[in-house]
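Note that one protein chain of the assembly has been removed; the remaining protein chains are unaltered in position.
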Amino acid sequence: MTDIADQSVSTAAATTGRSLLQRGEHAKRRAASETRFRMLGLVAVMIGILAVVGLLASILSNGVSSFFQTYVTVDIYLNPAKLDKTGNRDPEALQKVTTFAYAPLISAAVEKLIETHGIEIEGLKPKDAAKIISKEAPASVRNYVLAHPSKIGETVKFDLLADGRVDGYYKGRVTMDSAKLDRNISPERLELADKLKHAGVLKTRFNWSFFTAPDASDTRPEAAGLGVAILGSAYMMIIVLVLSLPLGVAASIYLEEFAVQNFFTDIIEVNIANLAAVPSIVFGILGLAIFINFAGLPQSAPIVGGLVLTLMTLPTIIIATRAALKAVPPSIREAALGVGASKMQATFHHVLPLAMPGILTGTIIGLAQALGETAPLLLIGMVAFVREFPGAPPEGFFDPASALPVQVYNWTTRGDPAFVERASGAIIVLLVFLIIMNGLAIMLRRRFERRW
Amino acid sequence: MNEMTETATEAAVNAAASNRSVKMRGDKVGVFYGEKQALFDVDLDIYEHEVTALIGPSGCGKSTFLRCLNRMNDTIDGCRVTGKLTLDSENIYDPKIDVVELRARVGMVFQKPNPFPKSIFENIAYGPRIHGLVKSKGDLDEVVAISLQKAGLFEEVKDRLNEPGTGLSGGQQQRLCIARAIAVSPEVILMDEPCSALDPIATAKVEELIDELRENYTIVIVTHSMQQAARVSQRTAMFHLGNLVEVDATDVIFTNPSDPKTQDYITGRYG
Partner (left out) sequence: MSEHTVTAFDDDLKFITRKVVEMGGHAESMIARAIAALVKGDKALAEAIVAEDLVLDSLQYELDERIIVILAKRQPVATDLREIIGAMRMGNDLERIGDMGKNIARRTKEIDDIVHPRKVVRGLEHLTNLTLEQLKEVLDAYVNKDVQKANEVCDRDDEIDQIYTSLFRELLTYMMEDPRNITFCTHLLFCAKNIERIGDHATNIAETVIYMVTGKSAISTHGTRAE
């Protein structure tokens, strides 16, 4: 075998003076540089992958626990003597009873709970035992009573949020050692929690209220949720979509298909390109100056956020749409014009449908960008602490609301480490939304492209 | 002197073709792209029920002239047409003319087959639909079938009218484009190198089709293939550097052209 190969080499060398099997000096150098470049590229890709994996891992490890929450099941006797002194279940009278009246009921219920399970812990004052329950609990019990006044006088089973520190204890954030130094928790209370968990009264389960509950104050991280932020972001996305898609597409079609190429349109084009590169905080200032100070729109409202984000998204959509329109082969336009279609017919019957995947992809990517934008929203006051859910649209657009990225920012600035966990959880929610939107973009593109 | 001989030949040509009536007439047609003049004072008559071939080297203005005939040049920024171009003695560059109506009467087939990315049926139905030529679905079906038959494509595609037009072979696509042009019942069909992207067999089919269409339509074809011009046309016009060099019966042009430029071009001596 080798002999034959050798022979062919020698004959080849004999006829042409050189062989394909022997690499020259130049070829060797070239091959080496090619290999080097390939390695470099591979290293770059690996670094990128590592960065993404590291980022995801850190966020997930911090944030996943925020989707779980510790609850204590308590039987509370809704004492009519405390809650309804008149006894006629008058809703107005019930409204006047504050959460301070409910706190003792919860304390009593916890004491009873300890008693029934026969738990005895040295050094735990009965008054402190109730502190394993969240400060948010009286409010939720009160809400329940206001909704069901007939239940007063009965004993009702409640799933109450455990205190943030107790929750943190089960998530590894709080230890017995740290509890000794902590004003808000004591090792005895943690011991009680352990015992209650053992008794099956205290449980950790999936935290739906993380998605539905509004934000909570600094001292009650366990109650804080993304409800208002998600709704606010959704409202803004609706506004952005409704405003920027038609505006952007109309502008692009005009510029690409109808406008005459002259100095004026050149200037517009340059400005659109520049607008896409303007830092987003500048749009925030613009929004503050024009929409709030000049037009007098309310602060912290999704309508203002939506308008600002629309301004920011428009250039992206216009650029993407124009690229998509440009990508439609001119032969299609000629074909349509050739059979006597007007320019508008050619554009709307043939060019636009073909450009649709590109336009939609551009729009969704623009929306995703807007969804993740924080800086301009800070300036228009969406960073405010909002506990009230905005109303149904369209009035709801003018109610104060928060937004997902702003909520993340907000939580990371708070002292309690429980909020860092919540912020990571919010980031995960944001990422999931972005992935869904990008997935949608890919799906739409596939679907439209597969048509022919 | 030169001018005299030119008018003399023109007169002879006109006399020879006197049994045909003039469908379109170019009178001192000039075309400018911005400052640059692409076509200089072209006087060319297109006779009814004849195939007129426009030949000449690249950039000679033949495609430009063709695109003037249904005002496709309008779509190009900065394009300006001077002189007079008539269709049945009506100036097609009259400001009162409706371009859409003109293009329905003067159809066009392009160099690269460019079916719409829609079904075969939709491709042909589009023209009649936007011009409101059909009243009912039945009428539309009929127009589509007839157009495909005229384009010699019906038998090949009748079972897959709902399949995409882009799925056909190159030659079939080009015949589909011809069928699409026919569907709006034009009087003149302009063809811009219709076979340059086709293989010889598909080319032969299209050429055969062009010859058949001559009976009902007036055809103007731009081609780079001298043989094609010789095969399909009755009259040939030679363009060079934006000028109409010579126009004569195809039989004469390919055996005994009078202008040395034509001579050089068709015998392969140009450049």
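Order as written gives the chain letters A and B; numbering starts at 1 within each chain.
By definition in this document, a contact is a pair of C-beta atoms (placed from the backbone, for glycine too) under 8 Å apart; a residue touches a chain by one contact, two chains touch by 3 or more.
Everything quoted here is computed from the prediction, not taken from an experiment.
Taking every chain of the complex into account, the chain not shown here touches B.
Checked against the hidden chain, the listed residues B:Glu163, B:Asp211 or B:Asp264 yield one contact partner: B:Asp264. Touching the missing chain, out of B:Ser58, B:Ser89, B:Ser136 or B:Thr255, is residue B:Thr255. Along chain B, the points of touch with the absent chain fall at residues 226-227, 230, 253-257, 262-264, 266-271.
Convention: only the chains that are shown with their structure count from here on.
Per the touch definition, chain B reaches chain A in the complex via residues 70, 72, 75, 77, 100-101, 103-104, 107-110, 112, 114-118, 126-127, 130-131, 164, 166-167, 177, 180-181, 183-184.
Within the complex, the chain A residues that touch chain B are 260-261, 329, 331-342, 345, 349-350, 354, 451-452.
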